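Got a structure for you, questions after.
Every protein chain but one is kept in place in this view of the complex.
Labels run A and B following the written order; every chain starts at residue 1.
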Amino acid sequence: MADVRLENLAAVFGTHRVFEGFTLTIRDGECFTLLGPSGCGKSVVMRMIAGFEHPSAGEVFIGDRLVSSAAKKVHVPTESRNIGVVFQDYAVWPHKTVFENVVYPLQIQKVPAAEAKARTMEAIAQVHLGGLEDRYPSQLSGGQQQRVALARALVSKPKIMLLDEPLSNLDANLREEMRFEIKDLQRRTGVTILYVTHDQEVALAISDRIGIMGKDGSLRQVGDPHEIYTNPGDGFVFNFLGVANFIPVERRNGAVHIQGSDLPLQVEISPAARERIARGEVLAACRPFEIDLVREGGATRGLVRRRVFLGPIVTYFITVGQVEIRAQQEAAEAFRDGRALEEGEACGLTFQALRWYDKASVGKEA
Amino acid sequence: MTGTDRKFGIAEILLLFSVLVLVIVVAVPILLIFWNAVVVDGGLNIAGIVKVLSEPDVFQAVVNSLVIAGAVTVVSTVLGVFFAWLVSRTDLPFKETMKLLFLVPFMLPSFIGAIAWKMLLSPRAGLVNKWFMGLFGLEQPLFNIYSLGGIIAVESMYLFPFVFIQVSGALERMDPTLEESARISGAGLLTITRRVTLPLMLPSIAAGALLVALYSLAHFGVPAVLGTEAGIFNIPTLIYQKIYASGGRFEAIRAGTILSSILVTAAALILYAQNLILTAGRFQVIAGKSVRPMLLKLRGLKYPLLSLSVLYIAITVLLPTVTIFLVALLRTYGLSFSLENMTLHNITYILFTMKLTKDAIWNSFYLSLAAALVTMLVGTLISYVIVKMRVRGKFLLEFLGLLPFSVPGTVIALGVILMWSGKFGVNLYNTAWIIFVAYIARYMAFALKSTSAALEQVGDSLEEAARACGATHWQAMKDVVLPLIKPGMMAAFFLIFLPALRELTTSVLLYGPTTRTIGVAIYALNEDGETVYAAALSAVALFIIIVGHWVIKRITGTTKIGGAS
Partner (left out) sequence: MTAHVILRNVTKRFGSVVAVDNLNLEIARGECLSLLGPSGCGKTTTLRMLAGFEDLDEGEILVGDRVISSRFKNYYLPPEKRDFGMVFQAFAVWPHLSVFDNVAFPLQIRGLSRPEIREKTTKALTYTGLLDVRDSYPNELSGGQKQRIALARSISFNPTVMLLDEPLSNLDPKMREVMRFEIKELQKRFNFTIIYVTHDQAEAMALSDRIVVMDFGALIQQDDTPVNVYLRPANKFVFSFIGLSNFLAVELADGRIYLQGAREAGPVTAAVPPHAPGKPPTLACRPAEIEMVPTGGVRGVVTRRVLLGDIIDYRVQVGPTEVRVQRNVRKPVFSEEDQCGLVFSALHWYDESGARVPTP
């Protein structure tokens, strides 16, 4: 087991600059997710750690070993890095059985046949594919093929495992199941995992730490899931992790109003935030569930433009001043307690919490 | 792409080798043709080109080629679209069988068909004509096969499967909701066919039609058998005539290269047009899921149309084939088909005694085998460089690789003659080697297409996964890539072996006294009036081809349809 250190990594292909100055340490034994929109370069980072790509600048360390350096002209080839890789399309070899797929790394290492067989069967059992070792991939489902890939990546007891969107080709139920299998495997073996994905749900569910990459290839925030979710560093991260309201505000007579609304916002605003509002630099941000809705009263008034019932929650699109805000109620509360609002009805909104983000940081992710 | 591993020159070496191979084998012969056509005594001679083209026989040959190709294209397209629609969009019974039978002409060499039709419809001795004249007591034959019409008819019979395959495939894979949405918008079947189905089929129809035009322009066999007697020449047959009649005189070769240049240009234009149509992009009509398309109920027309189809197949496929086999068994040509007049002697003679045919069979086998093997191996290597390697200058290979696809066999033969007849110090003329080299040039494109398709199927991640498991680049190739492209390589092999075995167009210009191929032998026997032996060898050839296709189907699990002949 080892840690991974990336120092000032750059990926510049001709005129196409993917990222520069990328620095990150993945700790020994942790499950780290690199999360970002498609095209941000997260897969390139992974491929550089794997050795499939050469960095244009910077260095890659696995454990204490320098494996890639443009300046020092060092490049340890993939096959010597002792890693496990799981690809998005599984990359399970169709002409080999499950057993032959999983035993391959051990054959390359010239492990004696008996030991190789034992370890292979153990790996196959670990991913709950016992009994299927003589099947061919074409006879397996997508989820089973993915597990073959997992077993094959683990059987040689690698120092680190790299997973590139391994679950995106599976249906929703299977994704959920496989998430936990990966997490459980990691707990049991203690291997360091780098997981690359654009799906924030997976990232939040399994990671010890998450690193969020922006579309420009920059590392926007690194932290544990709960921390990142409850304290997003900037508008981009906030928007990426879930449904977000970004609300333009204006100053009127010393108070802060939602743009176009006559009622002042009744929330605690720090002096620093007030300054930035005065300079017109920031937007207010909150999640739909951080708004309480009432018929009468409320801190601010608005008009229900649209109501969408989706099951557990009812979503409202409410016009406040010139701004449309998304809020929600739990279905039970709305219909059993009779608190549902009708389209066209006036209502009151009270904001539990408002964040303030730079307008510039509110990027649109793909 | 496999990673940017610096193989320190290995990639560059492979690229260089591949480029060299393609240049020497493919590009130079073609360039020599153009050079010879255009340059005389070191200077451009356009006036000379015009003079040659205005000679009556040359001019007429060009006109004939265009007329024949044009007419064959039209007829093949009509036939192909009609039968494709019948088989894919109606409730015609026995559809699967009909589909197979319509594709049979693909397998059989058309010049053998021409010989069969000669036996049936030559004005004096043709069996059908004789029977017809006897029946009605007429002096005039029903039809004289030694005519433009005869050539057009026979070529169409053998080329229409190109259109048929394209159109029936497209019809079957077309997204049915495209037609359903037209229906629910209020359109009846006729309107749907006119405004939706046909326009969407246009690319497939065009692709097939253009291929037919290309093959017809470049075709030697049928015009040679049916046209030469009546003095009707197309470009390939005129080239042959000039070169053989003159014994290699310069003016003849020049006429040949000028004509060849016209052929190549026409062929290149056709392929360009086809490329434009296929990449037009708008016409993505293939459905993702396999759903059954709308079938038209034929009702009262069902059995008449079925009879028509069966009749067509009987006349165009069964009749000539049966004729060949029957004549092959005749003691002497001209005798009636009764059991006393039948014998197996012809067959045994050509197989075991006659030197001409024994040599031809042997030559064809080993030449085709060797050419197929070498082309497949080299083609795989070149494809690997094109598909999998990240190295500068690949585009050169892609371009060079596509060239031979458009170059007719006659032109390749001529180019190979120019190149390997002592010009660069190597004289292969009249040896088997020159045919070998010509085959490689002719069929390289097929190998490239087949193997690069196979390589593209092997996703990069499969190789990368092996590397991640600790395998070096070469181990990954051996353990992962090679096993997975084996079927593609086998397909390439057979795609070359069978067509090479039965071809005529290329070897007819290159053969020497000891290097006849099967095609050349059949042609020569026919020219010499040895009709029964020609038929016997044809029958043997047909038999080998059919068995060969059956063997391929068993091995690869698919039917490989060869094209060139």
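Note that in this section a residue touches a chain if its C-beta (ideal position, glycine included) is under 8 Å from a C-beta of that chain, and two chains touch if they have at least 3 such contacts.
For clarity, every value in this text was computed on a predicted model and none was experimentally measured.
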item	value
Chain not shown: contacting residue from A:Phe32, A:Tyr195 or A:Tyr229	A:Tyr229
Selected from B:Gly137, B:Gly188, B:Gly300 or B:Pro513 as touching the chain missing from the view	B:Gly188
Candidate in contact with the missing chain, chosen from A:Val85, A:Val148, A:Leu241 or A:Val323	A:Leu241
Sole residue of A:Gln200, A:Gln221, A:Asn245 or A:Thr300 that reaches the chain not shown, by the stated touch rule	A:Gln200
Subunit A, residues in touch with the chain not shown (by the definition above)	200-201, 204-205, 225-226, 229-230, 241-243, 287-290, 306, 308-312, 330-332, 335-336, 352
Footprint left on subunit B by the chain that the document does not show	175, 177-178, 180-188, 191, 195-196, 199-200, 202, 281-285, 287-288
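By definition in this document, only the chains that are shown with their structure count from here on.
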item	value
Computed distance of Cα centres, subunit B from subunit A, in Å	55
Of subunit B, residues touching subunit A in the complex	2-6, 459, 461-462, 464-472, 475, 479-480, 483-484
Subunit B partner contacts - residues on subunit A that touch it in the complex	47, 50-54, 75, 77-80, 82-85, 87-89, 91-95, 104-105, 108-109, 149, 152-153, 156, 162
